[in-house]
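Excluded from the complex is one protein chain; the other protein chains are retained at their positions.
The block that comes next holds chain A.
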Amino acid sequence: MRKHHAIAAVAAVGIAAAGLTACSADGSDDGTVTVNWWTWDERAAAAYAECVPGFEDANPGVKVEISHYAVDDYFTKLTAGFVAGTAPDAFQNSVPLLGAYAEQGQIMPLDELIDESGYDLSVFDVGVESWQYTDGQQYGIPLDWAGAAIYFNQDMVADAGLTPEDITTMTWNPDDGGTFDDVVARLTVDASGVRGDEPGFDPENVETYGINSIASGDFNGQTTWNPFVSTLGWRLGGEDAAWPTEIPYDDPEFAQTLDYLRGLADRGLTPGFGEFTVSSAEMIGSGSVAMVQGGTWDSSSITQIPDVPVGIAPTVEGPEGRMMISNSNANNVFVGTQHVDETWDWVTWMGTVECQTTAGAGAVFLPSIAEALQSTVETQAAEGLDLSTFIQALEGGELYPAPPTANGQEIVDTITPLFEAYFSGERDEEVFAEMTTLTQDILAP
């Protein structure tokens, strides 16, 4: 009897092992090559899926498989894929991770492929420089770019006696805040209906804030302080357009700008740091703010709120005109890909005016090719959405590319708590010098 049990046990183990082997076996091989491509944005996945039929028609025998994973898991999954050799052939990547992936030889330098195929990078109007590693080689082919914009509740603007032009032409300076300061104060209303620029305004009991909180822990302040301080000539990489050795948070103009922005909350014109936790669309939709400075990626959702007409304005015009940082996501190719040529074909197909125009039509992202962006703007204009400020930003030189940095994630993790400490009032101006010292240690150890 015992013997029978033992045999059964051995048999069970054997069956389990056989099952495992079966799982890891590959499917049938009918000669087609599948190119796997990953993104973290499900809307981008759907948009780029529209480029696939054209690509597959033009490249018989090649299939494209698009997958998307939530951004919180995306990079962990990617890393696991690098280790196991199962990473996708090509994938969307974010600038701060270029350094880590290129340094460890996980993504392919593309110069040779570019030369061989005669692919012309000049088709892009933004983002190419952000994807050059310290070895001078190109590691990424730009996909989309993102910056900041100001969204305003048109009804509230009218109620305040302002016009949309007052919003789209706001000026700003760190001394008196320019017309931006006047507009924000005008749009702020306290619980008894007194506006922020009227006597008797109660900053402790605000019903509607002029604008959302211009404070965050974000190390590049993309949608918060960056569009302000950049108009003074300040740049994230200082003198360096790429691979900076420090981030000049200790610049006196930087401190002055941040002090002005933090002061807005003390004056009751914006919510305090950490007070609002909801998305910008929810803030403006609920009427708790009259304007939102948010990402360009918000444009297609924030303008769809029922019964709340939302207009789009560019960021503020400062002493040196408008300027903001732009993040350019790009396609990277995994070194472990078995199908370099097919993958390269797909990557360059995505980087064409045609694909960018098709995929970008829904404005879920802003194409890095001005011609395709123009087409996005026209498509959206036909549906009543005016995105022309984004064309103006791209073509008018109102954005500078985010510099790639070494140890990007360490910068983020180190700087975020310090910004949070500054905006919550735990720390003051002296924190900026400390931040710069820390970035020196991390960027140029």
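Simple rule for what comes next: contacts are C-beta pairs under 8 Å (C-beta built on N, C-alpha and C of every residue); 3 or more make two chains touch, one makes a residue touch a chain; residues count from 1.
Following the convention adopted for this analysis, contacts and distances are computed from a predicted model.
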| item | value |
| --- | --- |
| Among "Amino acid/amide ABC transporter membrane protein 2 (HAAT family)", "2-oxoglutarate ferredoxin oxidoreductase, alpha subunit", "Multiple sugar transport system permease protein" or "MaoC-like dehydratase", UniProt-listed name of the chain not shown | "Multiple sugar transport system permease protein" |
| Residue of A:Ala49, A:Ala158, A:Val278 or A:Ala444 touching the missing chain in the full complex | A:Val278 |
| Which residue of A:Glu320, A:Glu371 or A:Glu426 touches the chain not shown here | A:Glu426 |
| Residue of A:Thr34, A:Thr76, A:Thr163 or A:Thr437 in touch with the missing chain, whole complex considered | A:Thr76 |
| Hidden partner interface residues of chain A, rising order | 2-3, 5-6, 9-10, 13, 76, 79, 82-83, 100, 104-106, 217, 273-278, 288, 407, 409-410, 412-413, 416-418, 420-421, 424, 426-427 |
